[in-house]
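For this depiction, one protein chain was excluded, whereas all remaining protein chains were kept in their positions.
Chain naming follows the written order as A and B, and within any one chain the residues start at number 1.
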Amino acid sequence: MLELKGIDKRFGRVHANDCVDLVVGAGELHGLLGENGAGKSTLMKILSGFVRPDAGEILLRGATLNLRTPADGLAAGVGLLHQDPLVLLPLTVLDNFLAGAPGGLLLDRRAGRRALADESRRLGFEFDPDELVRELSVGERQQLEIARLLWLGARVLILDEPTTAISDPQRDRLFDTLRTLAESGMSVIFVSHKLEEVQDLCSRVTVLREGAVVGTRDLPAPTDELVSLMFGRTVESGSRHNETLGSHSHLVIGGLRAREGNLEVADFSLTLRQGEVVGLAGLEGSGQRTVLRAIAGLQRSHSIRLELGGRELSRAPYRARRAAGVEYLPGERLDEGLIRGLTVEEHVVLTRQESRFFIDWNAAREVSEERIAAFNVKGRPESMPEALSGGNQQRTLLALLPDSLALLLMEHPTRGLDIESAEWVWSQLLARRAGGTAVIFASSDLEELRRYADRILVFFSGRVVAELDARAGQTENLGDLIAGVGAT
Amino acid sequence: MTGRILESLPRGRVTALWPVLAALIITAGLFAAAGANPIEAYRLLIDGSIGSPGKFSDTTIVWVPLALAGASLVVTFAAGLWNIGVEGQIVMGAIGASWAAITFSGPGVLVMALGIVSGLVAGALWGGLAGVLKTRGGVHEIFGGLGLDFVAAGLAIYLIIGPWKRDGIASTSGTAPFREEIWFHTIGDTRLTPLAIALAVVGVVGVYILMRGTMFGLRLRAVGRGRDSAARLGVPIERHILAAFLVGGALAGVAGTVQALAFHHKLVPSISGGYGFLGILIVLLAAFRASWVAPIAFFFAAVGVGATQLELRLDLDSSVGGVFTALLVLLVVLAGGWQARRRRSGEA
Partner (left out) sequence: MDEATIASIIAAAAPLVYASVGETISEKAGVVNLSLDGSILLSAMTGFAVGLTTGSIVLGFAAAALVSAFVAGIVAFSGIELSLNQFAVGFILFLLATELSSFLGQPFVREPGPSVPRLEIPVLADIPWIGTVLFSHNLSVYGSFVVIIGAWWFLARTRPGLALSAVGERPEAAFARGIPVNRLRYLYAIVGGALVGVGGAAFSLDQKLGWSEGHTTNFGWIALAIVIFGGWNPVRVALGCYLFGALQVVALKLQPQFPGLSQILPIIPFPLMIFTLLLMYRPGVRRLAERFRVLRPVFASEPPGGLGVNFRPD
């Protein structure tokens, strides 16, 4: 019924979709699995008309679709439910339902109410048409969007990571709805990184990795097979170097609670020894970033206990934690890491020339050149971060760190870096570790986690679902755990 | 509501010369349409502004508050702020200086100094108010600033026809003139006022040094260019936003002081003369660089003063000068946007 042939799309240097083929039959619940960055979202945006592919075609019931805008997608009967439903917050449920729908000049709200009631009844939802959408939960907003898309005649329904921010009962109801819809002939594409949910709901699954289709299977299928498709075959790790760890606790975190947007992290605890490297595994949005930022003090959080080297920091603001030797390096190197439009030299002044009023540019130049050389940054003091490659941006970020650190929190230390830069980054981090810095890093690179972390904490939906001792090599089921297998 | 306002404005140099040419040609067209010879008109503009010592000092009179306003806006724009409240800050500076002039008797030089200080402080506080409205009240600085502009103007009018009114009839043409001892001294016959010029120079040079040579200036720019990264790097954002408003307001306050004590010698309703708003144009044309403010301000001042000659000799309304400068800035900004768009589609 629905066929994607040879869909190809590049964004600059990133090959988001690499000649992707996909076939979904009528009444089929089809899963689309893959890690973050595998290309799932791009593919679905192409299918619904948000993005135009560089090559390839889309066929619906044999007819080629020419989708230039989402309007075309809707007209063809393809509806996309975004992860964060695109609703109009200050408007009522009814108005959200009606906005953009075809019709005459006059807005017939009475007919709209009837239509909304009919669709809701059919789907088993309940809405108060006059309530403001702002007051609805994410799950309810999703329901509203589904009702709207169906009312507009969607024959293909795409759901992009729909279960990220909804409760379990809401998810079960969603699945029932989707099954009913499939029975009535609708094609449903369920995009997710949660393997168990895909196994539960779908009859077939396509796995994407790094932009390309790596396999299509009928479900149920062996979990290991799906995991290895998602993450690639695990190559035996490079040399592991197990350092001796200090004996006493360097960092103690107890009962950390934080909420970032729709994600709630509850009761995170960790005891870290000096020189220990802890890796936070899990797909994006599972809580690792929230925890890192909460420890750093950039994210509002509440913890029963947060002690670093004996000092209690649970109520300390960001400045105090930095003064105590805590530094956070974000994954978004240009949005939260470096400042666009400021030179490397100016960054050096900002970070390593704290207290004086007047800037000594000569000294700054010297220090910048020294740092650039020491960290092998392919750039000059006058370079701007946006002109540097990802690897050099990372080197710069590391070069700006103070010499001695108690705790280094890093998000995606080597994302987007070539092997040489990645290895160099880790040599730096290990040197820090040898100097007594504790390191907590979040990564979606399984190899990196296996090779460098002493312990791996696996996150899923805001909770730590497993703790693996990587030194002992107990990491075979890392992929499973990340995909949520075994997590209730 | 508006997110990062400044990122879509052109930065750096707009190398294309055509906006300037287009502005010259269009303005020439306007001259012609009004029945004047364009060449003659341009010649008069130049002659009328720098053609004689008298005219030159008139131009510097206009240059001083423009340069100070421009310096003020360089500081606030660096922090990513749209300080439309600069007009009100100038007015408050004038009010502050007038207050000192009216309240204190004593040696002229002392009162002058007091006037400068109170004008500076008044402007700074008014700027700070806009800052607090933004940081604590979430009121965007464009609307907060605009509102405060009008409140300041209202306050000035109230003072002029109320507590500070001229003896006899209250008149909206201004307060009683200040006593002569506190008028800024002029050189000989001309209206050249060294103290005012010195204040402007100090302001512009001071801002240049502040932005290029101090940690404070660098931190302001960090806040303006990348707020989240700056916060992560330890720059206290709110504090710097407030500081930018205070410093900007102080400079604007000095502009108001100069207007009151050096040029008008009294408080009048339109004491800010639109110089704050013109300052925005100047800084836009200067691509936010402190070093370009002084010359561009001089250009604006020259056009403004020269345009009065056009009115006297060619019967052209002097507003044509304002048309020319505003048109120039518009075309430069549009050209910058066009270039940026070409660059973007070239990259994609």
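Here, a residue touches a chain if its C-beta (ideal position, glycine included) is under 8 Å from a C-beta of that chain, and two chains touch if they have at least 3 such contacts.
These figures come from a predicted structure and were not determined experimentally.
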{"item": "Omitted chain - touching chains that are shown", "value": "A, B"}
{"item": "Selected residue (touches chain absent from view) among A:Met44, A:Leu60, A:Leu74 or A:Ile372", "value": "A:Leu74"}
{"item": "Residue among A:Leu132, A:Leu219 or A:Leu401 that touches the chain left out of view", "value": "A:Leu132"}
{"item": "Sites on chain B contacted by the missing partner chain, in the whole complex", "value": "1-3, 5-6, 8-10, 30, 34, 82, 84, 133, 137-140, 142-144, 146-151, 153-154, 157-158, 160-162, 170, 172, 269, 277-278, 280-281, 284, 316-317, 319-323, 326-327, 329-330, 333-334, 336-338, 340-341"}
{"item": "Residues of chain A (touch criterion as defined above) contacting the omitted chain", "value": "50-51, 69-72, 74-75, 80, 82, 86-91, 95, 98-101, 103-107, 130, 132, 135"}
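Convention: only the chains that are shown with their structure count from here on.
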{"item": "Residues on chain A engaged by chain B in the complex (per definition of touch)", "value": "12, 298, 318-319, 322, 328, 330, 334-342, 346-347, 349-351, 353-354, 356-359, 361, 400"}
{"item": "Chain A contact footprint on chain B (complex, rising order)", "value": "11, 213-216, 218-219, 221-222, 225-226, 228-236, 347"}
